[in-house]
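Moving on to subunit A:
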Amino acid sequence: MQIMMDKLLKLLYCTLILFSVQGVAQTVEVCNTCEINSLKEAIQMAVAGDTILIKKGTYKEYNIVVDKPLTIKGENYPIIDGEDKGEIIRVTSDHVTIDGLFIINVGTSYTSDHAAIRVVRSEHFLIQNVVLEQLFFGIYIEKSSNGIIYHNKIIGDAQDEYNSGNGIQLWYSKNVLVERNIVQKVRDGIYLEFSDNIIINENTSTNNLRYGLHFMFSNDDLYTNNLFENNGAGVAVMFSKRIKMHHNTFRKNWGSAAFGLLLKEINDAEIKNNVFEENTVGINIEGSNRIVYANNDFISNGYAVKVLGACYANTFEKNNFLYNSFDLSYNSKINDNVFKDNYWSSYTGYDLDRNGIGDVPYRPVKLFSYVVNKTPETIILMRSLFIDIIDFSEKVSPVFTPDNLVDMTPQIKRYE
Partner candidate 1 sequence: MLKILKYSFFDLIRSRWSYVYLLFYLLLGCVLLFLNNDLSKAIITLMNVIIILVPLIGTIFGVMYYYNSKEFTELLLAQPIKRSSIFIGQYLGVALSLSMSLVIGLGIPFALYGLFQSNEIWDFVLLLVTGTFLTLIFTALAFNIALYNENKIKGFSYSILLWLFMAVIYDGLFLMSLIAFQSYPLDSFSIGATMFNPIDLSRILILLKLDISALLGYTGAVFQKFFGTGFGLFISIGALSLWVILPVYNIYRKCRKKDF
Partner candidate 2 sequence: MINIEQLHKRFGKNQVLKGVDLEITKKGVFAILGPNGSGKTTLIKTILGMVIPDKGKLLVGGIPINKNWKYRDQIDYLPQIANFPANLTVQELIEMIKDLRNHPGEDKKLIALFKLEPFLSKKLSNLSGGTKQKVNLVLTLMFDSPIIILDEPTSGLDPIALLHLKALIKEEKAKGKIILITSHIMSFVEEMADEIVFLLEGKVYFKGSIEALKTQTQESNFEHAIANLLTFDHA
């Protein structure tokens, strides 16, 4: 009986201690010369709710598993060096924060997608102020929701698509905020697959091999105020629904298969207030329907908009088309899209009644763009007087281009 009592008391005592530990979160310090000199060890020592503070230094570790709710915080960017051996940090618990680490040398593999930070089946994660270099995959969110990826810098050195990974990847994840990240020189800057209700805001995605931002089978996402520059293609949105794209800048995506924005089999999207500047193709549209393009600026692109295949019930209104080599290219004679109230810098009509709307309708598709589609080498004749003459005759009596494809209300002044 006495023994029983003792045991009970001991248990109670232990539980009390335990509770007190949980109630007042402890800080576990890690440094090269400390008693605890590795992150793995610190995670093992820590209890849920603790903060692990990593001091400046280099920690050669990989396959670190964060399996309890912890805050892992680096001081002055300590380096976690994976020495190309594989995955570096895997988060398997909810409520994990990773903050201020400098993670390098993720192992490249052809069989598994090693990431610098992988979050698996967890919620309420926060990854911020992390710098990643020499990586394969950067931040990989797998079947995890309600998290934030904020203010990270991912600088890859990808050479070929087949052996490089993506900067930030979301797979079967929902309600994630991706904000103010910088992603460079990886395969896809940000990649979303089967991920819905994602908000992507104020990121800079540049010099990536494939796409700055890539949607696959993802719905109801919103991306705003991002900059996509000099990627294989700026943004690719494929097989997705109800994506909103506002106030983004797509610049200098140059090359034979380069686009500012590639839309493939997407429906009911909204593309507003974006800037497309100096891309080979501003927007490349294939089989996409019911999309509203409004208040965008298309400046000095090769093609502002290139329409391939069947695209129905799209509306282009109040956009500025400025100094593009071609404003619009169609590969078919059928048009079911509406063009109205746009400003076209190559419009040469007049406005006698001074209502701000040109009195002559504008035909954005030139015969020459049709010729170039058929025989690409003819591009070398662009801006030749002869081409101007045939363009003019086509304008007067359309033979090769859809004759209902006109902007009946071209603006005289550009939208500011």
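How these were chosen: all candidates are chains of the complex that A comes from, given by their letters.
As a working rule, a residue touches a chain if its C-beta (ideal position, glycine included) is under 8 Å from a C-beta of that chain, and two chains touch if they have at least 3 such contacts; residues count from 1.
Everything numeric in this text was worked out from a predicted model, so none of it was measured.
Touch, as defined above, links subunit A to just one of 1 or 2 in this complex, and that is 1. Residues of subunit A that touch candidate 1 in their complex: 254-258, 278-281, 300-303, 322-323, 325-326, 345, 371, 374-389.
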